[in-house]
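A single protein chain has been omitted from the complex, and every remaining protein chain is retained in its original position.
Every chain is named by a letter (A, B, C and D) in the order it is written, and numbering of its residues begins at 1.
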Amino acid sequence: MTKLMVEAVDVHKRFGSLEVLKGINLTVEQGQVACLLGPSGSGKSTFLRCINHLEKIEAGTIRVAGDTVGYAERGGRLHELRETEVAAQRRRVGMVFQRFNLFPHMTALENVAEAPVQVLGRSKSDTRRRALELLDEVGLSNKADVYPSALSGGQQQRVAIARALAMEPELMLFDEPTSALDPELVGEVLDVMRRLAESGMTMIVVTHEIGFAREVGDVAVFMDDGVIVETGDPQEVLVDPSEERTQSFLSKVL
Amino acid sequence: MTKLMVEAVDVHKRFGSLEVLKGINLTVEQGQVACLLGPSGSGKSTFLRCINHLEKIEAGTIRVAGDTVGYAERGGRLHELRETEVAAQRRRVGMVFQRFNLFPHMTALENVAEAPVQVLGRSKSDTRRRALELLDEVGLSNKADVYPSALSGGQQQRVAIARALAMEPELMLFDEPTSALDPELVGEVLDVMRRLAESGMTMIVVTHEIGFAREVGDVAVFMDDGVIVETGDPQEVLVDPSEERTQSFLSKVL
Amino acid sequence: GCSPASDSGESADATDTAVEVAGVAITVDNAARAALPQKYSDAGSVKVATDVPYAPFEMFESEGSDVITGVDYDLGQAIGAKLGIDFDFEQQKFDGIIPALQAGKVQVAISAMTSSVDRMDVLTFVDYSASGTGILVEKGNPAGIETYLDLCGQKLAVQSGASQIDLVAVWQDECSSAGKGAIALSEYPKDSDAQLAITSGKVIASVLTKPSAGFVAKTANDGNTFEVIDDPAAPTGYDSTLNGIGVLNADAALADAIQLALQSLMDDGTYMTILEAYGVEGIAIEAATINAAKS
Amino acid sequence: MTATQQPVATPSAGTRLAGRSRPAPVQAVPLRHPGRWFAAIIVALFTTSLLLSIAQNPNLDWPTVGEYLFAPLTLSGLATTLYLTVAAMVIGLSGGIVVAVMRLSPNPVLRVVSGLFVWVFRGTPVLLQLIFWGFIGAFVPKLVIGIPFTSIEFWSVSTSDIIPATVAALLALGLNEMAYASEIVRAGIQSVDLGQTEAAHSLGMSPGKTLRRIVLPQAMRVIVPPMGNEVITMLKTTALVSVIAGHDLMSNLQAAYAQNYKIIPLLVVAAIWYLVLTSVLNVPQMWLERRYGRGVAGARVGAVGWLLRLRKKESQ
Partner (left out) sequence: MTATQQPVATPSAGTRLAGRSRPAPVQAVPLRHPGRWFAAIIVALFTTSLLLSIAQNPNLDWPTVGEYLFAPLTLSGLATTLYLTVAAMVIGLSGGIVVAVMRLSPNPVLRVVSGLFVWVFRGTPVLLQLIFWGFIGAFVPKLVIGIPFTSIEFWSVSTSDIIPATVAALLALGLNEMAYASEIVRAGIQSVDLGQTEAAHSLGMSPGKTLRRIVLPQAMRVIVPPMGNEVITMLKTTALVSVIAGHDLMSNLQAAYAQNYKIIPLLVVAAIWYLVLTSVLNVPQMWLERRYGRGVAGARVGAVGWLLRLRKKESQ
């Protein structure tokens, strides 16, 4: 039961002259929910994108379910993977973006069914049935044939979650999934995420919803300026942080 | 001191078969801050857009500073205004959008200086100086030459406010100015708005920031399903609402 | 050398001065001038459209210059001199010649046009020469063509829209009755493209009017690329047809005047002199006629 | 400052009976556009009298137009034009997508090769390209498989034999169109939000799938109108193939008027057919614009400021 899902060792990432990640170490076990917090620009999104190899790291290693992200170890050496192999790795990781990024030219149902059919080669009818189930799970079975432009933000985000789940990932990454939503709509998305966590999904969630982090999170990670300042039980880190930077941040957010 | 800045009488608005505003009556005096609250889809944005004649109303009247919006009264009859006359009316009203809508091809300074030069025919150097002052007032004097894509959400929204203020409006409309922002960044925008209110600007603010509404608002307006359900002192409406719908909404938001 | 009628002036009376074309001094022919419609003698000039270059009928004096010369040009100048007016030649691409006439921008077309019954719907022709078809082949005549019947079973090029297409159709019949293979004919928009087809080996010969063929053979790459087949059975080329000076049918009176002037040039020998200057005596006809073509 | 409590509209009246007991709608004198209507009438009058004067002009010679409109040479030319256009556009668009993707690739080799391709094929006259492919024998007498820069040849063939005229025409038109289409496709791809690509990647879609299923369909909105231009241009460019033989609509009619001198009537025949083809083309273009405009752009269309309505209403 202590299979490691994510292992990041001394991860460094720079954009030009700006070093954004300055040695990140983090492990997340299977079934855990890790909540990432920290001020804007601290590198939370960048770290999440590195886990999914949307960004290439300069130093360190990231392993997801034991496999080095973006590389294959053969004969004791790392070999860069080709695009299609990276794509295969990404199938096991679902990602939900702050700005939803639904495909505007497809209905909600098509958004959810696209990847399983195209990537996994599933049959259309099976996928359609499964997609409807997923939309039902996020409470949107009645919006299956609606285009994203006609959905509210909260509805769009729930479709985005269903879309990621349709690939049956082992790990879900959430990048501030509720921060572009009206406060009213935040609840419905957090509910979906809470149920997902209860079902045993491993999740890394960048969020400012302290309540959610305390209630659902197994571990809270506070980042600042490219480093992890504090990790630990959310009840401790978020209630009685030991680091001064964490304290000052929480005082602003709460 | 009791000059009426906004007078809406029995305003009706429909999109196709959907009636979105079902008879809105509201007056805002000069110098007042009115906060509009209500669930998603209740018509708050639509009402704000009607005040600025971005939408044309089907029935009723809206007057801003005594002038009927979109019409001229001549010889006891209403005459539709031409585009350029509507544009002239809009100069007296500033609007800040939820999604900022900064001009992406212009720097922060150019965004602010554009309308005074183009619309009011101000001199470039004067406007530039004034624009820098405004950017300074919203705390962004060091970002004058930066393009919007390189600004954080909060910074973009503050530029948007400066841009609207550069036209020296008599009335400012805010449509959920902080709802697309990270919680950390909300404060900086609300601060700017608070200072603006203190300086005597008449404002109509659609917001879910109950704290802001209670502290800064002179009147709170609760809308639902195209009608105003409750108006009154924010301390009353937001703390101890008389209508059941208001109560249930507030319980969700708080 | 030729010197255009340069000083006939605006006045219709100043016509006594002789104009020199191809070394011959030409004076006004009164009968022809009398037939000229009033508006042209008043104007003192007509505009003539010609599609340059189509050697040796019309070409530029030297490359890049816009001074026009050639058989047609000289004949035009001579006719003008007989009529006592200027024939102002203007370069005009073929597609624009008829529209230019119809728009009234020019009044006469002298552009080595073959007269045909079809075309008489649009134009009235004063016939001024006849030319037949020649066969142009690569220098040295590698395929050994001696007469048109040797083209049977070979690849042949022609300019699209040219009258040679019909002629080749007649040859086809003769080929098949002689038991030989058919001619594979490809059409190209310009003669020059057809010639390119010869050098690139796509065809072995191209058919075009014999005077042009002679001129191409003589001038292209200093006479080292092509040659013309000389069939003793048809010295002026196969299937000679009349070439005409065209005016709009509505302007038939002008055609009458031009015919008289041309006949006068034939009678006094100037006509032959001009043809000889370009080495194309072979295209001469007996008398100036109007719309004499029968097909 | 105190709140001005307005008599609040009772929810029941306003809400429940909405649409029945409508209040008095805004009674206003609508904005008149006298200048606009005046201009419209002038334009209409002018156009009509111009058209009438043109139509009655004897130079137009309507009987000839009628005679040639469905003449065999017109119809067979039309067939060639259509065939060449469709085939060249298929080559051009599909190749253009490949070239556009190569131009946007991070790989320097691909970028340079595709850049050169576009430079050469847009930059040289189509006529030269047609002559090159049509008379390739004049440029490259034979094709040799052997060791370059030596005289060792394993296999060789005369180029004039292997490229027949129609293939040459298609090659020339298709390659030329590829260069133009690639620029249009590039503009289209660049107009699609980067977040779309990232979302597709994070779903495990390969770059190719992402391009085909996510990026291109959204780029279509920007690609379709200029590609419409390209198709119409191609319809007419096919006339140039007459240089290497092949009889499209325009060259057939040109050959005919070279014979009978009825230039204007035959050009009118060409114009009529091109107009018909262009109108027919409008149908798929409008369908594509509607299809790929779906779900994009603001569902919100303001009632004021006509620039606000500078885009078609979405049908959701």
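Here is the rule we use: a contact is a pair of C-beta atoms (placed from the backbone, for glycine too) under 8 Å apart; a residue touches a chain by one contact, two chains touch by 3 or more.
Being a predicted model, the structure only gives us computed values, none of them experimental.
Where chain D meets the omitted chain, the residues involved are 33, 36-37, 40, 43, 45, 48-50, 53-54, 57, 59-60, 101, 104-107, 109-110, 113, 119-120, 122-128, 131, 138-141, 148, 180, 183-184, 186-191, 193-195, 197-198, 201, 207, 210-211, 215, 221-222, 224-226, 228-230, 232-233, 236, 239, 250, 263-264, 267-268, 270-271, 274-275, 277-279, 282, 293, 297-298, 300-302, 304-312. Chain C residues in contact with the hidden partner, per the touch definition given at the top, are 52-55, 59-60, 63-64, 90-93, 95-96, 99-100, 102-105, 190-193, 195-196, 199-200, 216, 219-221, 225.
Counting over the whole complex, chain B has residues 52, 54, 83-84, 87-88, 90-91, 93-95, 97, 99, 101-106, 114-115, 118-119, 146-150, 163-164, 167 touching the chain that is not drawn.
What we mean here is this: only the chains that are shown with their structure count from here on.
When every pair of chains is scored by its C-beta contact pairs, the maximum goes to B-D. Using the average of C-alpha coordinates as each chain's centre, C ends up farthest from chain A.
For the pair chain B and chain C, the distance between mean C-alpha positions equals 82 Å.
Taking the mean of the C-alpha atoms as each chain's centre, chain A and chain B sit 35 Å apart. Counting only residues that touch two or more partner chains, chain C has none. A list of each chain pair in contact follows: A-B, A-D, B-D, C-D.
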